[in-house]
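Data block below; observations after.
Of the protein chains in this complex, all but one are displayed in their positions.
Chains: A, B and C, in written order; residue numbering restarts at 1 for each.
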Amino acid sequence: MTTTLIQGGLIVTSQGEAHGDLLVADGRIALVGGGLDEAADTVIHAEGCYVLPGAVDPHTHLEMPFGGTTTIDDFTSGTVAAACGGTTTIVDFCLQEPGQALGEALVRWREKAHRCPPAVDVGFHLGIVDLDLDGALDELARLPQEGVPSLKLFMAYKGALMVDDETMVRAMRVAGANGGLAMVHAENGGAIAVLIEEALGRGETEPRYHATTRPPATEAEATGRAIELAALVDCPLYVVHVSCEEALAEVDAGRAAGHQVWAETCPQYLFTTAEDLARPGFEGGKYVFTPPPRTPADQEALWGALAGGRLDAVTSDHCPFRWADQKTLGEDDFSKIPNGGPGIEERLALLHHFGVGAGRFSLPRLVELVSTGPARMFGLHPRKGTIAPGADADLVVFDPARRHTISAATHHSRVDYSLYEGFEVVGAVRDVLLRGNPIVRDGEPVEGPPGGELLSRAPFGSSLPIRDGGAA
Amino acid sequence: MTTTLIQGGLIVTSQGEAHGDLLVADGRIALVGGGLDEAADTVIHAEGCYVLPGAVDPHTHLEMPFGGTTTIDDFTSGTVAAACGGTTTIVDFCLQEPGQALGEALVRWREKAHRCPPAVDVGFHLGIVDLDLDGALDELARLPQEGVPSLKLFMAYKGALMVDDETMVRAMRVAGANGGLAMVHAENGGAIAVLIEEALGRGETEPRYHATTRPPATEAEATGRAIELAALVDCPLYVVHVSCEEALAEVDAGRAAGHQVWAETCPQYLFTTAEDLARPGFEGGKYVFTPPPRTPADQEALWGALAGGRLDAVTSDHCPFRWADQKTLGEDDFSKIPNGGPGIEERLALLHHFGVGAGRFSLPRLVELVSTGPARMFGLHPRKGTIAPGADADLVVFDPARRHTISAATHHSRVDYSLYEGFEVVGAVRDVLLRGNPIVRDGEPVEGPPGGELLSRAPFGSSLPIRDGGAA
Amino acid sequence: MTTTLIQGGLIVTSQGEAHGDLLVADGRIALVGGGLDEAADTVIHAEGCYVLPGAVDPHTHLEMPFGGTTTIDDFTSGTVAAACGGTTTIVDFCLQEPGQALGEALVRWREKAHRCPPAVDVGFHLGIVDLDLDGALDELARLPQEGVPSLKLFMAYKGALMVDDETMVRAMRVAGANGGLAMVHAENGGAIAVLIEEALGRGETEPRYHATTRPPATEAEATGRAIELAALVDCPLYVVHVSCEEALAEVDAGRAAGHQVWAETCPQYLFTTAEDLARPGFEGGKYVFTPPPRTPADQEALWGALAGGRLDAVTSDHCPFRWADQKTLGEDDFSKIPNGGPGIEERLALLHHFGVGAGRFSLPRLVELVSTGPARMFGLHPRKGTIAPGADADLVVFDPARRHTISAATHHSRVDYSLYEGFEVVGAVRDVLLRGNPIVRDGEPVEGPPGGELLSRAPFGSSLPIRDGGAA
Partner (left out) sequence: MTTTLIQGGLIVTSQGEAHGDLLVADGRIALVGGGLDEAADTVIHAEGCYVLPGAVDPHTHLEMPFGGTTTIDDFTSGTVAAACGGTTTIVDFCLQEPGQALGEALVRWREKAHRCPPAVDVGFHLGIVDLDLDGALDELARLPQEGVPSLKLFMAYKGALMVDDETMVRAMRVAGANGGLAMVHAENGGAIAVLIEEALGRGETEPRYHATTRPPATEAEATGRAIELAALVDCPLYVVHVSCEEALAEVDAGRAAGHQVWAETCPQYLFTTAEDLARPGFEGGKYVFTPPPRTPADQEALWGALAGGRLDAVTSDHCPFRWADQKTLGEDDFSKIPNGGPGIEERLALLHHFGVGAGRFSLPRLVELVSTGPARMFGLHPRKGTIAPGADADLVVFDPARRHTISAATHHSRVDYSLYEGFEVVGAVRDVLLRGNPIVRDGEPVEGPPGGELLSRAPFGSSLPIRDGGAA
């Protein structure tokens, strides 16, 4: 039984922070205390650093076909980047194809992960596209017990991923009754289709029209609708990538009405605006993700909601397309640009610098937003997302004084640009352990075969028991 | 030039009331004043009575195919009933069939009115079902200039009349830009389809499940959505048959946000509740209209909104199916009951007795709700809906002391039941003039050929000029 | 019996507009019709002009002591200015002094009007300052029956006019139960006192700090509170001079909750902003009125609310202090500047040009906002505020083509500046009749003794009967 002692760091959980030591044994946390001097195989000196639970990123799109191409990171390259950014668990979106059995979609996605083994632990959500299949509702009902408690519904992308209200209600009913959680991409795809058609008809083909054809009202309407429909059939709801004040107000209202609703935002909505879409020479194409970037006022509203407890998580929505040869598919027509942007590695450092460093929220709140909150919401807690005896020893030693300049030249994703190119941050990931094993050391991946596992998650509202042989 | 002098009544407009006399000449109002003693061909003594502008009913369904059958009143029988209730103008819903040119639908509806000539003046709204036709949007753009400024969109009746959000936005954009007004039947048809399927699956087949499968949230969600979509494309919006507090709150919110939104309710929502659907022996089937009747609390909310200016009109939604052989189509399955109820004749007397008589609102407010408001909203004012020089002499002499018991035995519609059977009201229509011609005398239709005309209405927000040769 | 025939104008009421003629007899409207050719003592040719009901201004402060000085217009000078602007009735604020019986305050105010006879008709509201007097509540209860149905409560001006919540509730209870209407100046005087003290402590003494020490939240809070307290004791409420979006939102919310609440704004909030307070050389002092001018966004919100029916009236809040020797009392300390600005003459022309002319609302809506609405709200309708047989012949012939430049050099108030100096408007008052008598001709006052009367108004919700000997 290998043991590791992490000494002298500031241990931070979503509950608070305290100087102390950690003893890791058999991949799990064995002891938390002060002045531990147990013998250990390895000792990590963490003086001057934070010791955080590994971050959980429940919103990634690896090796995903979309818009006639495929995201450029596979499960290996994407998760190596994740690990370097302090993320030790991702939950990726497996997408059903029309006519495909749900289980079949999961089989295919697991194959991708077997072909390109992940460097961090991996779970799957299931994106529902088609419920008009024999047995689809029965399959859906079983999923939470089979380790896939969260499903995704797209209210946007008409003609592709979008489902109608009937399908939403049907899926939500089954999910709500069987330990599932519904996630929604909330934009009114029908309205947007008209706005895009009108814009193109006026010759508005450049990237900046991506924003004008998806105004905040289209997001707010869909957000409110999703909340009402979920409430109608008693299904807990999680709204992904909230981008603007108007949508946030709908989340607030739903919550005030007593509905079970949670929501996330993503770094791109905190750091880019619609102005970036107008960058010259098709550079704006880099910023075509959905919902589009908004205004500085929306950014402030989102920061305030993160601090004030009105948003529950920050995830990456990592959906990487190369600028050189993928984004350019839409060089003459913004509606053909594959929608999505990269960010699986930068989340923790950005939020640390601009959130904690700028005094917007505390370190424990940071941990809540990137680790504990997502772990709890997606059936991973308390095995993941916390530092407590018995929990997986997924740990990040974060050096708050280390300076780092974000750049595509140094990041670990395969994508050829960064939304945060040149951003200078103070504070960076130093070491990362996955179930006790070092996977990042001094900011770079540790050599060797990727050791991530595929996770079976707990139904919504349930705890994921710690692994057998644990301390308790 | 025929002249009529109406003497000694209390002249009531939406602005106020005053004792006075009216001189009618050439079908129009010539003079309004006190102590008129002009010579006239006819003198009507109105002492002790109210003289009101003829009521306008912008929500009727005459000879309309629906649910495998056809409403039982044609343009003659329906409008005779309307006239007896003090209504001198109706605007009926012409419905497009899938694949049918819009103009063709209007041609067919006009044919119905030619075949069975109406006793009151008649305009048409156009119910849009299908915009995927060559030229449909161009046709839609021309309609307001061609006398049909209002279109109807159904968010309910999935698989039949329901349109998706894309069609709604497309239609609203064209309407808003061309002097049109969008009307919506706001219920989430997709969600309701699931609830009905679930209910039938549980063996819930009786009429009372019509209400449980259309809960207030399904109406509120659609109401809010319609308002947001209309605002998105700058289209004025009119929400038909608001039935519950939750939907009313959405109208309030839309208005507070500065959107152009108006709304009506109907007598059935003021006088019946979901309890009526549970009447024994399939009598509940009589109360199957959509949205369904709600609760006493909703009734109170609607009355309050009528008094407080938060609802703009009361219309009949007259959609008559015989109980004996039409409603019974759904004796074993509530979802097969043709949706709709009668009421074209009772509106004015019910609102007078229970609204004005009960102290809920004033006489001028009554006139606003049943006449002036609808006339203004639907491009008929100031030719209709008011008492002023030049306006059409559509006039009601209403006797506030006359007692009347509502009954299917005495009403003038062909339908075989009344939602208000046995209701006793004080106050009833005595005489009605249509453009100066007597069409109801002492409560009963005047013999002779029906004299109603088909009206070409003004674009939204415009006035309908008074007829040529007028006073001004 | 003198008669006047007004021929060929466009007669505009709040209900609509139509070309027609009016016969005035015995000070009242006798006939409304087309092509009238009755013999008359006087004929006014109104071709190309609008004929409007005389405007009603329910918010004036004539010869009022305030802040150590007295408003510069007395009942003669102020009402001559009003008449020139098309206003034929004002309701002025009579203010109780501490310890003074309510009736005594009214006696004093009537004395002022006797000393300086008014050119238009005049009613009084009563501003309540002190209810701790024997018999005060009984007096208050009788006021609505004695012609004074509206009372005013100040939530601002701590140490001067401000009353506490207990006094408000007590007054509202009595008013609500006895046909009274409560009016509130809604600003949190306590909070403002602290903000002023803090500002002065920082050496912020210039006029622009008048705005920073009265932020929108202080108005919104008081507005919401007034609505809740009035609702608690069933008293109808009218909120004066709404200046900002936040307060407007409170009015919306109150209305949506079913409370009886109405609200006005004033031209100064539509045409000036906080920037004006920063004009150089103490010119900013001209713009010190309360609430202070706000932002362009607030202006837009107010215009939208006027168009959309969320505000019910536009009044002047004419409260004139000379710049030269009254405003300068606060040259070294903004809190000593007498609060108030002039505007009794400009209201109709400004709203016509920038409201109707700019397409923001219609002519009938203009009439509603400046005449019919206030008349109805303050117990003057249908004697005032409309054009109908029997109503007082208070009429304005308004020439929509006449150009006018607003200036202190030409206005009729005694004040030495105009908030709208140099504004060019198209459309101006030509002639004004008060109860049939010409008081303004071709834009200038008619010579002769002022003929205004003191009015006894009707209780809230009641009509003010037309005068004896009337047509009906």
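Going forward, contacts are C-beta pairs under 8 Å (C-beta built on N, C-alpha and C of every residue); 3 or more make two chains touch, one makes a residue touch a chain.
What you are looking at is a predicted structure, and each value in this text was computed from that prediction instead of being measured.
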Quick one: which shown chains sit in contact with the chain that's not drawn? A, C
Check the options C:Thr218, C:Gln299, C:Thr386 or C:Ser418 and report the residue that touches the missing chain. C:Thr218
Considering the complete complex, identify which of A:Asp130, A:Glu198 or A:Asp252 is in touch with the unshown chain. A:Asp252
Residue, one of A:Ser150, A:Gln268, A:Gln299 or A:Thr386, that touches the chain absent here: A:Thr386
Just one of C:Leu5, C:Leu161 or C:Ala231 touches the chain that is missing; which is it? C:Ala231
Residue numbers in chain C that touch the chain omitted from display: 158, 164-170, 173, 188-191, 193-195, 198, 215, 217-218, 220-221, 224-225, 228-229, 231-233
In terms of residues, what is the contact footprint of the unshown chain on chain A? 13-20, 23, 30-36, 249, 252-253, 255-256, 258, 260, 301, 304-305, 308-310, 372, 381-382, 386, 388-391, 463, 466, 470-472
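We take it that only the chains that are shown with their structure count from here on.
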Most contacts: which chain pair? B-C
Chain centre separation in whole Å, for chain B relative to chain A (CA means): 51
Centroid of chain A to centroid of chain C, CA atoms only: how many Å? 58
